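Since the structure comes first, as structure tokens, the remarks are kept for the end.
Of the protein chains in this complex, one is absent; all others appear in place.
Our next item is subunit A:
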Amino acid sequence: MIAFISGGARSGKSTHAEALARRWQAERGGARYYLATARSGSDGEWQARIGRHRQARGEGWITLEEPVDLIAALERVEPGGTLLLDCLTLWASQLLYSSEHASELAEVRGIAMLEHLLAEARRRDVALVIVSNDVNEGMPPEDAEVWRYLAFLQRVHRLVAQEADEVIQVMAGLPQVWKRRDGEPS
């Protein structure tokens, strides 16, 4: 099963996603994994953010660090496990802009990678909780590169929301249900 959880900055997305991943693991057994798209070797502010998230998550998570290659991360998850991916905005920027991956084909490659991730997670019986951040409801960007990023991130969001069994928009810590696990819209 797959969940997509998105919302604004500090809306409570991660807290909700972590609780859902814990609940799914309790139902299913298996191990609980946290896929961090941020590398821990970054600057001081990032260290602090990562530390805050890690502390809030508490014990019982196996942490995987993988900035871009989501399939490589999934391959390290035992079948029957639960994987929390937090978050797509950072993954999307690293895919588009990190020097080793940046190219005209980055978007195509990224969409293919995500489609593969969702299909492989189902095939391997890995429960997947995916977190992202909505950034498209403010003034539209004037810069063409920022537009490119926004358009790509939205393509990613629409794909994941379409494929997910459960879709939640978090506002002020409260979950707004768009899709429930049986596929019925609320």
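Brief remarks follow.
The rule is simple: contacts are C-beta pairs under 8 Å (C-beta built on N, C-alpha and C of every residue); 3 or more make two chains touch, one makes a residue touch a chain; residues count from 1.
In the analysis below, contacts and distances are computed from a predicted model.
Hidden chain, UniProt protein name from the list "Succinate dehydrogenase", "Sugar ABC transporter permease", "Adenosylcobinamide kinase" or "ATP-binding cassette domain-containing protein": "Adenosylcobinamide kinase". Contact with the undisplayed chain is limited, among A:G29, A:G58 or A:P140, to A:P140. Taking the complete complex into account, residues 4, 6, 8, 134, 136-140, 150-151, 154-155, 157-162, 167, 169, 178-179, 185 of subunit A touch the chain not shown.
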